[in-house]
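Below is a slice of the complex: some chains, not all, each in place.
Per-chain residue numbering starts at 1, and chain names A and B are given in the order in which the chains are listed.
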Amino acid sequence: MGIKQEIQSEIIQAVETVKQINPMAGSITNSVTINLVANAQLAVGGSAAMVYLPDEAEFLAKTGGATYVNVGTLLPIYEKTLPHVAKVLHEAGKPWVLDPVAVGIGSLRTQLLKQFKVFKPTIIRGNASEIIALAGLWELDGGTDESNVRGVDSTDSVHAAKKAAIALAKWTGGAVAVSGETDLITDGSIIAISYGGSYFMEKITGAGCSLGGVAAVYAAAANPFIAALTASAVYNLAGKRAELKVDGPGSFQVQFLDELYKATAEEIANNPFDLEEV
Amino acid sequence: MGIKQEIQSEIIQAVETVKQINPMAGSITNSVTINLVANAQLAVGGSAAMVYLPDEAEFLAKTGGATYVNVGTLLPIYEKTLPHVAKVLHEAGKPWVLDPVAVGIGSLRTQLLKQFKVFKPTIIRGNASEIIALAGLWELDGGTDESNVRGVDSTDSVHAAKKAAIALAKWTGGAVAVSGETDLITDGSIIAISYGGSYFMEKITGAGCSLGGVAAVYAAAANPFIAALTASAVYNLAGKRAELKVDGPGSFQVQFLDELYKATAEEIANNPFDLEEV
């Protein structure tokens, strides 16, 4: 069995395990897309719970299979909640996904994202500009001081974030997923390029956030690289399928959730991807 | 006219009154499902308004027909807002619905739910695990210290919560609705079992919360038992109908709102239910 077949077999196992054990992935996430994150997590077979307070986040971190942390719409309480939960997760050796949304905007966001460095998120998911900016903030290879982040949208290509993604993955010992027209997923030694998706995914809000939330669900059942790749694969598959059936972003979002729910383990594993050595 | 016919006639009256007077039911609720709560309240003919601050909650409590309180995603301000609004509602004799989401997680949640005991919520709506845990927290019959709450999902059956539901209803003098595969509604002396619904209701987020919000709308136009039963009936009816027309959770949520909107008073009253004496 080649390396690709091995990975496909691990994807199948991740998807099936999730559908069997229904793992709870708690989230501290933004209020714009919080509903889509939860519904996407449920659609793939996980369970969702969202909180804001430090002790509640600690409870979910300890009892859940994995945790999703998205810094999208920071509230004052996040100053206490986020470093605390990241520390708890790190010390407990529990998987967690960091979504460094809009890194570069505001002082609390910068302070929190800096603090996360030592707590080594298991998976980091972002668009190219966010990945490059986070690597810069953490003073790793491929990062840059000059953030190209414009609000929440990327102005860099996925390819441009390759070096930063590898450096981040090497630092954390986990995986990094760069979302874009094609997705790049790496654990620092191997790179997967996942194909598919839809232009409608940029015409709705939350395609990226909910991908992060779904990656957390899979991280409760697989290693970081497989979890990130499985999440990207089911998103690319569901996006491609949904686009064929709709003609606007409203119906795309509805159909996309349906396709997330209907995708089988084999179909997800067979969604096109390429591998390359770092 | 038998007791069942009498209840059906009261359900018809509740539904029609709501469609006529369009009662405002203010909410302090979680950010995950806040949009679905509001849209479900509008779909059945009510009016919605959501707030966080103590004086705004007091305003809605006093001017609205009923109030919905959901402790899902607590923010620090809730420590001031929730006991205050519960007190205002109790002293004004205004109906309110308590949704003790994820009772057992975190210290503020426990503290708030304990405080609510003396303010006697008119309707308590929760899944079986939440109802059992709340009865335990209030040291009533049927409750337990060992909470089986796993995040926001139930690990107990509706039947297992019967004793706790009755004890809670006797304490408050109102009604309790336990949501599950079948729903149990009681005022402490009579029990209704409401049938229908869909397996998709566990595959979307907010079926429970929005049922609580809709119960608040009906509580502005009927007694607690009828309000809780009417809300459960329209949910079971709309869920059953929506499931027949869709093949995924995204389209289920859309179709479900449509069915909530289209259900007539007679259809809701005729949704199957059984009665038993306590």
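General observations
Throughout what follows, a residue touches a chain if its C-beta (ideal position, glycine included) is under 8 Å from a C-beta of that chain, and two chains touch if they have at least 3 such contacts.
No experiment lies behind these values; they were computed from the predicted model shown.
The complex is a homo-oligomer: every protein chain shares one sequence, and counting across the whole structure file gives 3 copies, of which 2 are shown.
Keep this in mind: only the chains that are shown with their structure count from here on.
Think of subunit A turning onto subunit B: fitted on CA atoms, that turn is 120 degrees, to the nearest 5. Measuring from the averaged C-alpha position of subunit A to that of subunit B gives a distance of 34 Å. Of all the residues in subunit A, the ones that touch subunit B in their complex are 24, 26, 31, 34-35, 38-39, 42-43, 47-53, 55-56, 59-60, 63-64, 75-77, 253-262. Of all residues in subunit B, those touching subunit A in their complex are 30-33, 35-36, 72-76, 102, 105-109, 150-153, 202-206, 246-251, 253-254.
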